[in-house]
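One structure below.
The complex appears here without one of its protein chains, the remainder shown in place.
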Amino acid sequence: MQQNDGMTLIVKTVTRISVWMILLYGIYIIFHGHLSPGGGFAGGVIIALAFLNVLLAYGRKFTSDWLNIGFLHDLESASATLFLVIGILGISIGGAFLANFITKGELFALLSAGTILPLNIIIGIKVGMSLFLVAWVLAGSKTVKGE
Amino acid sequence: MIVYLLCFVLLLVGLYGVLTKRDLIKIILSIGILGYAVNLLLILFAYRKGSIYPILAKGKEVSQMVDPLPQALVLTSIVIELGTTAMLVALAIKLFEKYQTFDITQIRRLKG
Partner (left out) sequence: MILPYYIIIPLLAAFLISLIAGKKDNWAVILSVIAVSALLILSLFSFISMRDETITYSMSAWSIPYGIVLVQDALTSFILVMVSIISFTSLIFSIQYIRHLSMDWKYYSLFMLLVTGMNGVIITGDLFNLYVFMEIALFSAFALVAYGSKAEEFEAAFKYAVMGSVSSFLILAGIAVTYSATSTLTMAKVAEVLPAVDQKVIFWIGALFIAGFGLKAAAMPFHAWLPDAHSSAPAPISSMLSGVLIKALGIYVMLRIFYNVFNAPEIFMKIFLVLGTISIIVGVFLAIGQWDMKRLLAYHSISQIGYILLGMGIATPLGILGAVFHLFNHAIFKSLLFYNAGSVEMALGTRDLRKMGNLMKLLPITSQTSLIASLSISGIPPFNGFFSKLIIIIAALQAGLPWYAVFAIIGSLLTLASFMKVQRYGFKGETAVESSGNKIGWRMNAAMITLAVVCILASLMVVPGIKEVTLDPVVKVIADKTEYIQLVLGGMNGN
């Protein structure tokens, strides 16, 4: 077997189906962060795991064709910057850094809790991208003796 | 009381691992154990007998819940621990690339 070729057909087929479900679950966790356990970090980790699944099953080359790694880098930095921008908006509108400036809505409604939801989404993107990129970079190094 | 003692024992296990193990990966795992011990300590401090998880849902009363703040702290500390582990693993991999070994007795260019 060649390296970087990924795993067997069974794993590949299962991954092809399951990766979307994992992604969806991650997005669900992110969007319900203000209502139930989870939130930006947990959801972001799940998203990263979905991508990681592809990396494990299909190998490095396929993944780098499928995902635009440079774009993920940009997305990561952009989400961090966006977080700060929302924080600064909080200064200008709400009077303090990260203060809430959107209506709080109704308790237990999906669109509620002011800035927490957008911040959760941003954190989810940030965590998902950075965790995947960390694993991506680490997986690229050689750890077998004598190579 | 016994749970706190066990928690302390876990902390000592982690510390023992950091101090005595010679393999880089085992040291990283020991640091993980150390972190779990401290997280467990935080959660134990928050516990109140007979209380439920601190999640606000319909029909749950706030007065019956355990202290939620340490749980939030633990989440943050888990995130930090993730960062620490990733950083340590990256350094260990780089060290392996340079020295072709994970044994710290053979990684000794700095001394004095």
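Think of it as A and B in the order they're written, each chain with its own count starting at 1.
We adopt the following convention: a contact is a pair of C-beta atoms (placed from the backbone, for glycine too) under 8 Å apart; a residue touches a chain by one contact, two chains touch by 3 or more.
Keep in mind the model is a prediction, meaning the values are calculated, not measured.
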Residue among B:V13, B:M65 or B:L95 touching the omitted chain: B:L95
Per the touch definition above, residue among A:M7, A:A78 or A:A139 touching the missing chain: A:A78
Where the unshown chain meets chain A, residue by residue: 73-74, 76-78, 80-81, 84, 87-88, 90-91, 94-100
Positions on chain B contacted by the hidden chain, ascending: 11, 14-15, 18, 24, 27, 31, 34-35, 37-38, 41-42, 45, 69-70, 73, 76-77, 80, 83-84, 87-88, 91-92, 94-95, 98-99, 107, 109-110, 112
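Just so we're on the same page, only the chains that are shown with their structure count from here on.
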Whole-Å gap separating chain A and chain B, where each centre is the average of the chain's CA atoms: 23
Chain A - residues contacting chain B, complex: 36-37, 41, 107-108, 131, 134, 137-138, 141-143, 145-146
Chain A-touching residues of chain B, taken from the complex the two chains share: 55-58, 75, 79, 82, 86, 89-90, 93-94, 96-97, 100
